[in-house]
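Note that one protein chain of the assembly has been removed; the remaining protein chains are unaltered in position.
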Amino acid sequence: MAMVCLSDFEAYAKKYLPKIAWDYFAAGADDCTTRDENILAYKRIRFRPHMLRDVSMMDIRTKILGSEISFPVGIAPTGFHQLAWPDGEKSTARAARAMNTCYIASTYSTCTLEEISAAAPGGLRWFQLYIHRNRAASQQLVRRAEALGFQGLVLTADLPYTGKRRDDVRNGFRLPPHMKVKNLERAFEVCKMSPSFHSLRWHYGLPPNSLDPSVTWNDIYWLRSLTRLPIIIKGILTREDAELAVKHGVQGIIVSNHGGRQLDEVPATIDALVEVVEAVQGRVEVYVDGGIRKGSDVLKALALGAKCVFIGRPALWGLAYKGEEGLQDVLRILQDEFRLSMALAGCASVSEIGQHLVQFSKL
Amino acid sequence: MAMVCLSDFEAYAKKYLPKIAWDYFAAGADDCTTRDENILAYKRIRFRPHMLRDVSMMDIRTKILGSEISFPVGIAPTGFHQLAWPDGEKSTARAARAMNTCYIASTYSTCTLEEISAAAPGGLRWFQLYIHRNRAASQQLVRRAEALGFQGLVLTADLPYTGKRRDDVRNGFRLPPHMKVKNLERAFEVCKMSPSFHSLRWHYGLPPNSLDPSVTWNDIYWLRSLTRLPIIIKGILTREDAELAVKHGVQGIIVSNHGGRQLDEVPATIDALVEVVEAVQGRVEVYVDGGIRKGSDVLKALALGAKCVFIGRPALWGLAYKGEEGLQDVLRILQDEFRLSMALAGCASVSEIGQHLVQFSKL
Amino acid sequence: MAMVCLSDFEAYAKKYLPKIAWDYFAAGADDCTTRDENILAYKRIRFRPHMLRDVSMMDIRTKILGSEISFPVGIAPTGFHQLAWPDGEKSTARAARAMNTCYIASTYSTCTLEEISAAAPGGLRWFQLYIHRNRAASQQLVRRAEALGFQGLVLTADLPYTGKRRDDVRNGFRLPPHMKVKNLERAFEVCKMSPSFHSLRWHYGLPPNSLDPSVTWNDIYWLRSLTRLPIIIKGILTREDAELAVKHGVQGIIVSNHGGRQLDEVPATIDALVEVVEAVQGRVEVYVDGGIRKGSDVLKALALGAKCVFIGRPALWGLAYKGEEGLQDVLRILQDEFRLSMALAGCASVSEIGQHLVQFSKL
Partner (left out) sequence: MAMVCLSDFEAYAKKYLPKIAWDYFAAGADDCTTRDENILAYKRIRFRPHMLRDVSMMDIRTKILGSEISFPVGIAPTGFHQLAWPDGEKSTARAARAMNTCYIASTYSTCTLEEISAAAPGGLRWFQLYIHRNRAASQQLVRRAEALGFQGLVLTADLPYTGKRRDDVRNGFRLPPHMKVKNLERAFEVCKMSPSFHSLRWHYGLPPNSLDPSVTWNDIYWLRSLTRLPIIIKGILTREDAELAVKHGVQGIIVSNHGGRQLDEVPATIDALVEVVEAVQGRVEVYVDGGIRKGSDVLKALALGAKCVFIGRPALWGLAYKGEEGLQDVLRILQDEFRLSMALAGCASVSEIGQHLVQFSKL
């Protein structure tokens, strides 16, 4: 079967991954409304293409926080890549470096940060952090990431508790015994069980209640004190929070709803992007993840003010297809589609992309 | 099969209840448009979640008419619980007490008020009243309820006649011989048949025409003269009627369309809630029923101004699953989901919930 | 099978009528968009019901052009009733009289006006007219109708040519040999074929090109000169035409799109009603046909300003079920549903129905 577009990789992954792994990657919270809305919302945006521009020389490179990437698509932080491919995050790191783009490695990796770094020396990488009740563990992670040459610290803000993903509960999802949340091994004592969530016992490989739900905006200052890395906050959906993020000194915002896996029925990220960009007024870089399935989706996100997008599930489908090579295929298709969309819309370089290229459909 | 969310209980009830009972509980009037809209309307509301609030200590308790309940979900009045579980309303009362919430017992119970009280002494209960042509029967019910310690009187305002539920007509629905509308036994002589509704002969266990379609707002004063209990009016859908309710001295309003079983194609209750809350301006408490299927629906209703919601069909599904225990399961799932939704939206207590949390989707 | 609502009759007719007859009655023009929109548009209207009104005494009678009918639903003009039931329009006339409502007999009846009159003496009837190229034939019809006691003349304005109903073309629809357009027998010589419509040869029992496509508003004056009957114009969809109708002295307007059988993709009649009522400002009576399937649809039409509605296909389904008796069943169900809807909306008489009862859904 020819792999022509990203949904070919999705179909492959659905067919060949173990059901429990597919379900885990595919899961959305509750009714999966937001997960699906992330995609549908892109379909409601229409292009206003301009004809007869010279698009013979296409330049699709961009920069994020000063680093050049080959095109404005990076790898979003997702957990447990070994569920998709034996080499796990090492393959992800290699593919990202091969395609000259940015990979945000997750706290919940099945390889250590050290293994990831060693697999693809010199690649552009950011590290995604959850803050745990055990603050020392989090602090140690930040220091390791900085020492290993990670160039950004992504704080996930939308997971004080894990969202309710019904299929994972039904499947009794847990990591297979030979996989581990390696970055956090031995970091935790068993925490006191909270009495209030007793019927929701999904914990994804960590002791229940290890995450710290008391984190507030002031903890940005604490992170700031730990590291000189730029801090990017992930999970912002409103202008109010965007304003707070800027005020607390972050360098970037990832508009994200965690792939629709946390609070269901929040807005699609491409819709939330508009108000965040408007609030931020260029003071920090804004990125977006969720729902990207075609190169033209990338063009829409950039037209609405994103500096770069990040892909989550499609990267996992690529891994599931052929590991590092499969992920490169996914990125290459997105790259070709993005370049073609730009050309057909009349833009020869990323700097020509602007809001004039899109309008929201009335339907 | 794991019971993970409320639709699992629905599927169970549909599979195991006798068809005639399932159809009776599921029925909506005419085309069932409003029954289904009650659910769909929730899906059109989007959250605006706020991140990085301290949600480590969650307090989901609230008060209705001065009584504390463990979380803002009570049991709406529905009839004939023995159709769902042998112990009928006695099980309902026990489950509500166990979960420390409010149960509104229906006039059309298959247990007497006395049996209900005895089954769960000390539970918070309100009594739902239909006014019959035989006013003495209604008066006697009110007095019994008050004497038994019921703490509120809920007047159903939307049933001067019974709505047209096609499946009940097709099934020739009637109570099985061993079940009775026990609260009203011997209260009625056979009334004169009205000549005008001769092709609509569904009467749900009571003599035709026993309900009084001449009830008006002035009858609130009559009720007031019978009891010191707070009066809550159920079935209000417009600002005009909300205004009248306040003017006639009720203590609470339940925004309800009778689960879509009366006039079809009235608005979804969550949509009607908005205008009722606006009209009432806090002068009385406002509640809502209809369409609640997830803890996040409760959060939406509270964000739009409801003090508490009441569940109808989901309670019956719980009973059908495992009686008192099954209903507790349903309530516990709603409780966990509500708490989690609050936390993910950035609220640590019910008092932090407000209209800023939601917006209506354009689609 | 119990006949509970109008769609039960539809299902029966679809099952038992010969396909060619069912297709003819069911047909809409082109893609049948407007035929289906007529129904869907009702579903987008929401009720604003008012509670606690005294609805113990219900009065659903109304008057059209001074004649009282038992409830505001009459029989719209449709052709070829013998396709549905052997006695054809004679059964229709008897059922309408039995239910004390108005029957608009079509030019395209399979019984003569004389037979219709004789079948149900004293019934309230209007006569529907097409103007033919052979004006003498039309004039003779008008005179016969008036002499037979028909009390209104309904001029169909939307059929200068017959709409394109694909199924009729595929079926090669024509009347069976034993049925005739009896009112027009021997009225026509064979007209000259128009060269321009040669690929559209469906003519429904009359010589091609017998209808006069040169009719204009001035022909209202010609009709006026022929008869003292009130003239009702049928097929108006815009405020501009409503204004012209009033200006040319008609007594009534039927907002109609011919059941979606003429120009496809015109508005649903209930939507067009709003602008016609607004334009007419009470100067003449306004009626509506198309899409009425429930008693609550009648209530919506009246709330939006119609004096009465007319049913087309549902009457034919009733005939197909059991002739005169089946049509009475259909009317009785509509009557019961209408009365119940009124009561549940808080109206005890037709005079209490008004625009405050409805709102257009945003979706």
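Order of writing sets the chain letters: A, B and C. Residues in each chain are counted from 1.
Following the convention adopted for this analysis, contacts are C-beta pairs under 8 Å (C-beta built on N, C-alpha and C of every residue); 3 or more make two chains touch, one makes a residue touch a chain.
Since the model is a prediction, treat every value here as computed from it, not as a measurement.
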Interface partners of the hidden chain - shown chains only, full complex considered: A, C
Residue of C:E10, C:E89, C:D241 or C:D297 touching the missing chain in the full complex: C:D241
Candidates A:Q82, A:S117, A:T156 or A:S341 - the one touching the absent chain: A:S341
Contact set of subunit C toward the excluded chain (per top definition): 30-31, 33, 44, 157-158, 160-161, 163-164, 166, 169-170, 196-200, 212-217, 219-220, 233, 235-238, 240-241, 244, 262-267
Missing-partner contacts on subunit A, residue numbers: 2, 4-5, 43, 45-56, 58, 294, 296, 332-333, 336-337, 339-341, 343-345, 359, 363
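Quick note on the criterion: only the chains that are shown with their structure count from here on.
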Length of the line joining the C-alpha centres of subunit A and subunit C, rounded to whole Å: 60
Chain centre separation in whole Å, for subunit C relative to subunit B (CA means): 43
Residues of subunit B touching at least two other chains: none
